[in-house]
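A single protein chain has been removed from this complex, and every other one stays in its place.
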Amino acid sequence: MVKHRLLAAGAVMAIVVAACSQGASPSPSAEPATQAPATQAPATGAPSATAAPSETAAAGTPKDGGTLIVGLPGDMVLADPTLVSDSNSSYIQQNVIQGLVGLKPGTMDTLIPVLAESLPTVSSDGLTYTFKLRQGIMFHDGTPLDAAAVVYNYERQKNAPEALRDAYNYYFGAVFGWADKSNLKSITAPDASTVVMTLGTPQSTFLLSQTLPQFGIQSPTALKAGDADNPDPSKSPYAQGQGGTGKSMVGTGPFMYKEWVPNDHVTIVKNPSYWDAAGVAHLDAITYKPYADQTAELNALQAGDIDFAQTIAPNDVATVQGDPNLQVIDRGASCNIGNLEMNLTYKPLDNLQIRQAIAYALNKQSYIDAFYSGQAVPADNYMPPGLAYYKPLGLPTYDPQKAKDLIAASGVPADQLKLTFYYPSDVARPYMPDPKGLAEAIARDLEAVGFTVEFKTEGWRTGYLADEAVGKFPMWLLGWTCDWSAPDNFLITAFFHFQGDKPNPEFAYGPPALKTAFDSAMAATTDAAAATAWGQAQDILAADLPFVPLVSSKPPAAAKADVKGFVGAGNLEELMNSVWLDR
Amino acid sequence: MATITAPTTAARADARASRGLWRDAFRRLMRNGPALVGLVLIAVFIITAILAPFIAPYGPLEGSLADRLQPPSAVHLMGTDLQGRDEFSRILYGAQVSLFVGVFSVIMGVTMGGILGATAGATGGRVDNILMRVVDVMLAVPGILLAIGIVAWLGRGLPQIMLAVAATNAPIFARILRGSLLANREVDYVNASRSIGAGRMRILMRHMLPNSLTALIVAATLALATAIIDVAGLGFLGLGPPDPRTPEWGTMLTDATKFLRQAPYLILFPGLAIVISAIGFNLLGDGLRESLDPRLKR
Partner (left out) sequence: MAKYIVRRLLGAIPVLFGLSIILFAFIHMLPGDPAAALLGQHATPELTAQIREQLGLDKPLWQQYINYLGQLLQGDLGKSIINNRPIIDEFLIRFPGTIELTIGALIFAVGLGIPLGRFAARHVQGAGDGMVTVISLLGVSIPIFVLGLTLQYIFAVQLRILPTSGRLDPRIQLEYQTNFVLIDTLLAGDLGAFVDGIRHLILPAIALGSIPLAIITRITRASVLDVTNEDYVRTARAKGLTERRVDGRHIMRNAWLPVVTVIGLQVGGLLAGAVITETIFSWNGVGRWTVEAIQDHDYFVVQSTILIFAVIFLIVNLIVDIGYAFLNPRIRYA
């Protein structure tokens, strides 16, 4: 379906910041066990029995066997995670290919070691990370995982052929950059079980991003045999998923790649000799089917054609709840935000009082009830609650009278209260499941206080994103789903990044003070300094109200009632080895 | 050109015959039961479109989210839609949009196809050959893809939608008109006027075209049915009018597909409106064909 940023990884900024300042191993505050890396109980990629809030009822003893059919919003794009950045590919590949570190299942912010036996030790300048690898892990093609294999994987991306950069290999570029310009200065293997990474400058989001499947470790033997670095992925058997198990998508995970029939299905099968005995999959196989249309997907679920729908439309929640054979799975915390975005070069949006009037005119709760089936919270910031350094900003709430007063106070004459409003015609995103309906409701609220709305629309990929990015829209619907769950991914990456010293053309907003606050937040070496800087940035945004954030949503999953043991997470980093079928 | 000071005998006879043809056709049409049903359906449809502001209980945009998805009741005869608006009122106003889009797209299609077909049929030879190859090219592309392409190219909007639907019909009209022009070229009265020295343009305008129009009229009536369906189809593929508040039947139906389980009536009513108006035009089109071409009547 629609290619977009990965709904992925994240962790609390504090982790790395704290690590840098103490020169000790990074210590996720929520997970004391990881503070004693060498001695802790096996921290596995598999969920333990501890019930996360979003875990499906795990009554009874897990049964082994069976095939789980999963409905996804779209097809896998390529079989090599380093060449893709869409959520569908990652959703499949994270079960097959593992990285040095991962996230504790059911969380978006708790780091655990995966192929590393513990979280890395970090030098006091925050530049050198040392990973110790677990012993005896084998890739699915039977070759051993060692430090050289890890180095090979990172080097391969760092020196990716020109043609593969940007277009395919988005995340490596976004996190490190390539070749000589890479912030990954070096990666070495002093011995077979030790990997040392050296960064050019301290980078607060580094470790969090490494939980993405894009930084997973694949078998060098298979990569070479499958010509994975061919500048033309259409000619790479590896990237095209040819040859089956051990030939493509060769990782170390609880599931192994089996086959991919493009636009029809991807199948992965149980890895019986998974390195973590406690994490061996219950299922024999998982087949993923793409459904471009959410109604079709729900039909398939109700008819029993699929067992599990990765996301369902909010308006289908009631239907699923009313079906005794099905269950709704709540994913807990949100990692997205949907907005009524604005470009301040357009009149009358350049006027703060007009922007405030718009914010007061909007009844966010009515949108949540109508379009999100209540599966969302009204936004009071430019990032979802639950992220590090988030604070409630006290943004305007529904008050039509106040909106009218502000319009009057602004002095903008009635004939200039015309708003050109863009919405995407052909897409549903977790943060706006029904853009058209939402746009209509917003327009009605705006017209009730005295604005007139002129609608325009474009196809999501046939111009909407491209035209929005260069500043052609005065006012529009859009949002962001996190790449990693940290404030910078929303406030900077998604919205108010600067081009040099200038604000980006999308919003045409960015006072120098905001840039200063961002810069000091990213370079902060103490938790306190980071908190201060992020606090300043949020205060500036609250005062200037560059656009109106609407909601943070919680996209629900649905499954047959006999699907047990699933652990959901708001960023869709969800592993299937704990899932079993009670049939 | 058309100074009819001294009509030739042949032309006068022809004009009379032509008037007679239409009168006969009308008489036949009035005796054709299904066609009358079609005529009534279309009349209801047109009257609804004109009177919508007077008979609709609510405005097409009136309502609030709090009242959304209410089932049909005495207050809201066809329930309320996703935005809490009265579905019955929107169906009535929707007749305006469908009628407008349908009629104009067919007029545009007939004009484009008519010019193409008349030029080809009247000139013949190389021009005919080239024009007909263009028509072949257009026909070789599945209509809906052509329409999607045009909307993708020119952007979203009612005029673009009308043009897209017109473009899918134009080659068909061109072929029909050219075909009947060619068939008429060698008939007796044309030969007769030619023999008495009538000019080429005059023959075309006064004799060939009027007698070839019947096929075109039938095709255009039937095309009204497909036009309404095609507009709805574009709406189904997400290419309806850009202002989502427009009460267009196809878009209304498409929006409701997501709520099939909660509110099947939101599919039922616009679906029925589309089907019933399509039936009306189809019945009338068939009736016209039968009355204009008595040989087909049985």
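Every chain is named by a letter (A and B) in the order it is written, and numbering of its residues begins at 1.
The working rule: contacts are C-beta pairs under 8 Å (C-beta built on N, C-alpha and C of every residue); 3 or more make two chains touch, one makes a residue touch a chain.
This one's a predicted model, so the numbers in the text were calculated from it and none came from an experiment.
Contact with the chain not shown here comes from a single listed residue; of A:Asn299, A:Thr345, A:Thr397 or A:Thr525, that residue is A:Asn299. The missing chain, though absent from the display, is touched by one residue of A:Asp64, A:Asp125, A:Asp191 or A:Asp232; that residue is A:Asp232. Here one chain is not drawn; of A:His265, A:Lys404 or A:Lys418, the residue touching it is A:His265. For subunit B, the residues touching the chain absent from view are 34, 133-134, 136-137, 139-145, 148-149, 152-153, 155, 225, 229, 232-233, 236-237, 250, 253-254, 257, 260-261, 264, 267, 271, 274-275, 278-279, 282-283, 296, 298. Residues touching the missing chain, restricted to subunit A, are 2-5, 67, 69, 77-78, 85, 163, 166-168, 170, 174, 232-234, 240, 261-265, 287, 289-293, 296, 299-300, 302-306, 426, 458-463, 465-466, 469-470, 480 (touch as defined at the top).
What we mean here is this: only the chains that are shown with their structure count from here on.
In the complex of the two chains, the subunit B residues touching subunit A come out as 61, 64-66, 68, 82-83, 152, 155-156, 238-239, 242-245, 255, 257-262. Within the complex formed with subunit B, the subunit A residues making contact are 294-295, 313, 315-316, 318-319, 363, 366-367, 369-370, 423, 425-426, 434, 436-437, 439-441, 443-444, 455-459, 462.
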